[in-house]
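One protein chain is absent from this view; the other protein chains keep their places.
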Amino acid sequence: MEIRKPAVAGTMESSDCQVSLEPGEGGIDFTLESVVAQQFGNEIRRVALETLSRLGVDSVKISIIDKGALDCTIRARVEGAVYRSLEQFKDLPWGGAIR
Amino acid sequence: MIENPNKKRLRRSMMFLNAQKPSLIKDPYIYGADSLMLDLEDAVAATAKDTARFSLYHALRSIDYRGSERVVRINGLDTDLWEEDIRCVVAGGADVIRIPKTENADMVRAVEDKVLAAEEEFHREPGTTLLMSALESAKGVMNAYEICTASDRMIGVALSGGDYTKDLQTRITGTGVELMGARQQMIIAARAAGVQCFDTVWTNLDDMEGFRKDVETIHMMGFDGKSCINPRQIDVVHKIFTPTMKEIIFSEKVIREIDDKKAKGIGVFTVDGKMIDIAFYDGAKRNIMLAKAAGIYKGDL
Partner (left out) sequence: MLNAVGRDIPEEILKKTGKEVFQGSHHFDGHEFKKDGPKVRCVINQSGTKLLPSIREALEKCGIKDGMTLGFHHHFRNGDKVLNMVIEECHKMGIKDLRIAASSLGAQNDPIVPYIEDGTITEIQSSGVRGGIGKAISEGKLRGLAIMRSHGARVRAIETGETHIDIAFIGAPTADEYGNLNANGGKADCGVLSYSAVDAEMADRVVAVTDCLVPFPNLPAQITQTHVDYVVKVAEIGDPTKIATGAAKPTTDQRKLMMAQYCTDFVKNTPYFKEGFSYQTGVGGASIASTISLAEVMRERGIHMSFGVGGLTKPMCDLLDEGLVGCLVDTQDFDQDAIENMKTNPRHFYITAGEYADPFNKGAYVNKLDFVILAALEVDTHFNCNVVVGSDGYITGAQGGHPDTAAGAKCTIVIAPIMQGRIPTICTDCTTVTTPGEDVDVVITDYGIAINPKRSDLIEATKDSGLPFKTIEELRDIAYSITGEPEKVQFGDRVVGIIEARDGTIMDVVREIKPFSFRD
């Protein structure tokens, strides 16, 4: 899947995170700002990259501002941003690429 | 299609939560509500309808709600959202779908068709997803019985007082007078159909005494439970729905007597020297279930 349009999902509320996507330059450019970076920074990155890879996104600039989101929320926000970028809101692959 | 064993489970309290807010859906089971209603409808802003589904899906898949039932309110049938909502919710494995603004049996069937299709698509056993309907208009309340009987998946109906009173051209007064007819109509319809009946929310959090009275009223009317908007309300509901010690002891005797005599082929039952009817049995069973849920029954029934 190709990210052609910038997209944002999520909020800056506690336990949430905001994921912003921009078209990439042939790779994943990942940045993270997190209140729990010391404890979970590596995990957040792992989950975000795994989610992108499952969705078949391999070229994107992704930046996450995290306010203590659990893994399930990070997945949800990455997916939310990707499908917003693709403008796909129906017939989503629940249980497939989204899981 | 399977007969779902959870159809008649205990639902004294159903707490509403915005599915879009991670801080709310993270661990609401801690408050001990029988059911949690994760909302995709009114609580979610129009601009967040899409992202709320992903949050909801992952919450359903990955969070252990520790015994609280997971009900999801989907968007109305007058939107272009509800069908994808159903796919998301069924794939996520929610226990119950709550249909908002239900006015007739056809609406229930329309949802049922999509649910069945989704269960097939996502390889869930047909019949695992239960349904309930919110009645939010005069028409919905008038059609309560046909709605209650529209599907085998139906667990019951809930009153949505805010919209309903607008339709009546009145408002929530705090006295309950404006809700009397609907409540009466709905509980009768629900019992006639053999399903459950849930009351509307109480929004004035500063008036806990008013809330308590409201719950006592619907408890006396025969309702199965109350919708809650704040965890503080849950304990109040559960206390009111907890049988007294006297009721528990009596119920225990009723069950033992009837089970015992039936096993011996005897059709006459007495408790504490008085004749009782077989009709006591279901109520006694329910009392023991309520007492267990409240953590006050230590017997072996």
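Which chain is which? They are A and B, in the order written, and residues in each are numbered from 1.
Assume contacts are C-beta pairs under 8 Å (C-beta built on N, C-alpha and C of every residue); 3 or more make two chains touch, one makes a residue touch a chain.
All values derive from a computational prediction rather than experimental measurement.
A.B. asks: Going by the stated contact criterion, tell me the shown chains that border the hidden chain.
C.D. replies: In the entire complex, chains touched by the missing one are A, B.
A.B. asks: Looking beyond the chains shown, say which of A:Ile3, A:Ala69 or A:Leu92 touches the absent one.
C.D. replies: A:Ala69
A.B. asks: Thinking of the whole complex, not just what is shown, which of B:Lys139, B:Arg232 or B:Lys262 touches the missing chain?
C.D. replies: Only one listed residue reaches the unshown chain, and that is B:Arg232.
A.B. asks: Of the residues B:Gly181, B:Gly194 or B:Gly295, I need the one that contacts the missing chain.
C.D. replies: Only one of B:Gly181, B:Gly194 or B:Gly295 touches the chain omitted from view, namely B:Gly295.
A.B. asks: Of the residues in subunit A, which ones touch the absent chain?
C.D. replies: For subunit A, the residues touching the absent chain are 14-15, 35-43, 45, 67-71.
A.B. asks: So that we can see where the missing chain sits, which residues of subunit B does it touch?
C.D. replies: 26-27, 30-31, 64, 205, 230-232, 234, 295
What we mean here is this: only the chains that are shown with their structure count from here on.
A.B. asks: Averaging only over C-alpha atoms, locate the centres of subunit A and subunit B and give their separation in whole Å.
C.D. replies: For subunit A versus subunit B, the centre distance works out to 35 Å.
A.B. asks: Along subunit A, where are the residues that touch subunit B in the complex?
C.D. replies: On the subunit A side, the touching residues are 9-10, 13-16, 69-73, 75-77, 79-80, 83-84, 89-92, 94-95, 98-99.
A.B. asks: Within their complex, state which residues of subunit B touch subunit A.
C.D. replies: 21-23, 26, 50-51, 53-55, 57-59, 61-63, 83-84, 87-88, 91-92, 122
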